[in-house]
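One protein chain omitted, others in place.
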Amino acid sequence: MTLSIPNTTGYLTEHCGDDAFATLKGYTARGGYSAARKALRSKPAELLELVERSGLQSRGGMGLPTGAKWRCMPSERDGPSYLVCNAGESEPGSFKDRLLLERAPHKLIEGILIAAKATGAEKTFLYIRGEYFRAARAMERAIEEARSAGYLGKGRLRRRFAHDIVITRGAGAYICSEETALLESLEGKRGEPRNRLPLPGGLHAFGRPTTVNDVETLCHLPHIVEHGVDWFRSFGTEQSPGTTLFGVSGHVVQPGLYELPLGTPLDEIVFEYARGIPHGRRVKGVIPGGLSMAILPAGQLNVPMANESLRERKAMLGAGGLIVMDETTCMVRVACIISGFFRHESCGRCTQCREGAGWLHKLVQRLERGTGTRKDIAILEDVARKMEGQAICGFADSAAWSIQGLLRHFRDDFDAHVRQRQCPFAGSFEL
Amino acid sequence: MILGDAIRAEIDELATRYPERRGALLPALHLVEREHGHISPDATRELADLFGLRPNEVLAVVSFYEMFGTEPRGRHRAGVCTNLPCSLRGARTLLAQLELHLGVRAGETTDDGRLTLGREECLGACAAAPMMRVDEVDHEHLDFEKASAILDGLE
Partner (left out) sequence: MIRFTVDGREFDAEEGQTILQALDAAGVLMDGVDVPHYCWHPKLSIDGSCRLCQVEVEGFSKLQIACDTPVTDRMVVHTTSDRVSAAREGVMELLLLNHPLDCAICDQAGECKLQDYAFAYGVARSRTREPKRAAKKRVDLGPTIVFDQERCILCRRCVRFCREVPGTGELSVFARGDRSMIDVFPGAELDNPYSMNVADLCPVGALTTRDFRFKARVWNLEDVPSVCSGCSNGCNLYMGVASNRIYRHVPRRNDAVNDTWLCDAGRLSYAEVGAAHRLDQALARDAEGMLVARPYREVIDAAAARLRRVVDVKGPGVVAGVASARGTNEDLFTFKRMLDALGTEGAYVALRRGESDELLVKEEKAPNAAGARALGFAEAEQVVERIRGGAVDALVVVGSELLDPGLLGSVDALADLDTLIVIDTHKSDLELVAHAMLPERHAAEQRGTFTNHSGRVQAIAPGVEPGWEAYEAGAVLAHLASALGLASFEGGYDPVGVSKSMARSVAAFEGIDLSTVGEQGIALRSADGGG
C-alpha cells in the first residue's frame, strides 16, 4: 500500500494502493472490465433487478436504494437520456470519492457503463467538484484510455452499447453536491436546487430523463455484477448491505479511510481502526456522517454505522465521514465553524436558509465571544426549528439539525459560555 | 477582445460535448479564469456573446461559484482549509501564523502581487489535516514550517 493515509481495504479499495491500478493495463490485469462485458450482454431489466435485489443504497448521503432511483427513469423515451455521476463530494469530513476517483478511475468507468446500460443512458456527465484537480486529471486520463481501448465511444463494445463520458468540473459550491443543484450547475447555471413537486417524478438534465448516482455507489456495481447478490449481501446488515468507506478525521491517533461493512459499530471504527484518541484524552463527541449530520455524544458511540440504527439516534450515515472530537473541544466553537460553513454555502434562494443560516452563525459567534445570553440560546433553538423542513432542499435542515444536535447533547457548553461570559475551554482548538 | 482565438476555439469544441451550448459555460469560465486569473467585465461580455446570454446572466453564474473571481488576484493562490476536521488539528492556528508571516489577512494579496492567501471549505483531505491548496496542488499534513516554506518558495 502506498496510500498517503492509513486505511483498511475491502473489495472497493483493494489495489488502490497500487499506482498501476489507475491505468487501464493495471486494472484489466486485475480482472477489470469483465463485469462490464457481462453487464453489456445482459438486458437492462436484468441489471435493474440484480441491483434491486442487492439492496445497494446510495452512498452519497440520503441512502436511497439505487434500484428505486433507477426505476424513476421513464420506460418510454422519445430521445436521449443521461446518467450523471455525482462526484461533487464536498461534505466536510468525507473524502472517499476522491480516493476512488484518483486511485480507481477505471472501476468508476466500469460502474458507469453498468448503470448506463441498466438505465438506458446514452451519455454520462461526470460532475467533479472544481477543487479536485488531481481527481479530474486521473479521470480524464482513464477516460482517454477507455476510449482508445474501445470501452467508451466507438470500439469493441460499440456493437452492443456505445457510451461516452463527459467531465464537467464544478467551481466551488458545496450545494452542487445536492443532485438538483448539480444538474443546474451542469447546465451552466447557478447551482440552486430545483423545486421538487411532492409527487414522484424523475430528474432531468438538459430537459432529458436523467439518473444521478454518486461515485462510491457506482463503484460497487462491478462487484455486484461480478459476484452476485448473495456475495454482496454477505457484507453489512440486512437493510444496509455491502461495505462503505468511512473517513475518520479529527482527534484520532490514525485518521484515515477505512473500508468496512455497513453496520460496523462507530466506537469500533474510532477506537480500533483509527486507534482512539491521542494524548490519553477521552472522546467528547463524534459527527458520524459528515458535517451536516447531527453529532453523537461519547455515551452513544456503540451504534452500528448503518442508516437504520443511526436514525434512531437522530443521526445519519450521510457520506460516512466521522469527525472525532476529544474532551478539550469547545462545542460552541464547533457550532461556529458549522454554522459559518452553512452560512457561506447556502445558495440563498429560500428565505429560511438564506436568513436563518446567517442568523445561527451570528448567534453562536456571540455566544462564543461570551457576550451571549440565555435568551440567545433560546433564539438559537427557535431559529433552528424555523429552518427545519421548510426549504426546497435539505441544506437548511442540515444546518438546523447540526446545531440542534449540538444543543441537544452539549447544552452545558453553551450555558457555560453565558455563565462565565467567556469561552471556558482554554485548551480547545483555536477558532 | 479579451478572449483570443485559441480559447474561443476551445470553447466551441467544449460546446459540442453538451446537448445545449450553455453546458459548456462552467468549463469555459474555468478556461478564462486559468488564462487571465480572473473573469473581467469585458471577458464576461464576450463570454455572454459566445453563449447567447446576457452579461448579467453570466455574472450571476460567475458570482455564485467560489473558484471564479471578478477581480485580479495574486499570481498564486493559497487556501488553507478551515473547516472542522482541519480546524480540530490546528488549521486556524496555521492560517493565523501564515497571515502574520505574509503580512496579509485571509482574502488579501501580498503587496508584490505574488500570492493571494485565502481560506477554503473542506477539500477532502481530512485525514491529512491540516492542509492547504496552492494553485492546483494540495499540500497535506502541514505545520507552519512546512506551509511557510511552500509559500516562500513560490515564484
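Going in written order, the chains are labelled A and B, and every chain counts its residues from 1.
Basically, contacts are C-beta pairs under 8 Å (C-beta built on N, C-alpha and C of every residue); 3 or more make two chains touch, one makes a residue touch a chain.
Predicted model, so just to flag it, every value in this text is computed and none were measured.
Peer 1: Identify the visible chains that the left-out chain touches across the whole complex.
Peer 2: It touches the following shown chains in the full complex: A, B.
Peer 1: If the hidden chain were put back, which of A:87, A:325 or A:357 would touch it?
Peer 2: A:357
Peer 1: So which of A:35, A:113, A:392 or A:407 would be touching the chain we can't see?
Peer 2: Considering the complete complex, A:392 is the one touching the chain left out.
Peer 1: Tell me where the left-out chain touches chain B, residue by residue.
Peer 2: 41, 44, 54-57, 59-60, 63-64
Peer 1: Provide the residue numbers of chain A that touch the chain removed from this figure.
Peer 2: Interface with the chain not displayed, on the chain A side: 173, 190, 195, 197-199, 343-352, 354-359, 362-363, 366, 379, 383, 385-386, 389-392.
FYI, only the chains that are shown with their structure count from here on.
Peer 1: Where the CA atoms of chain A average out and where those of chain B average out, how many Å apart are those spots?
Peer 2: 23
Peer 1: Okay, in this complex, where on chain B does chain A touch?
Peer 2: 17-20, 22-27, 29-30, 51, 60-61, 64-68, 82-85, 87-90, 92-93, 96, 120-129, 133, 136-138, 140
Peer 1: In the complex, go through chain A and note every residue touching chain B.
Peer 2: Residues 4-6, 80, 89-95, 97-98, 129-134, 166, 168-174, 185-191, 206, 208, 247-251, 255-257, 287, 291, 321, 323, 325, 329, 334, 337-338, 341, 344-345, 347, 429-431 of chain A touch chain B in their complex.
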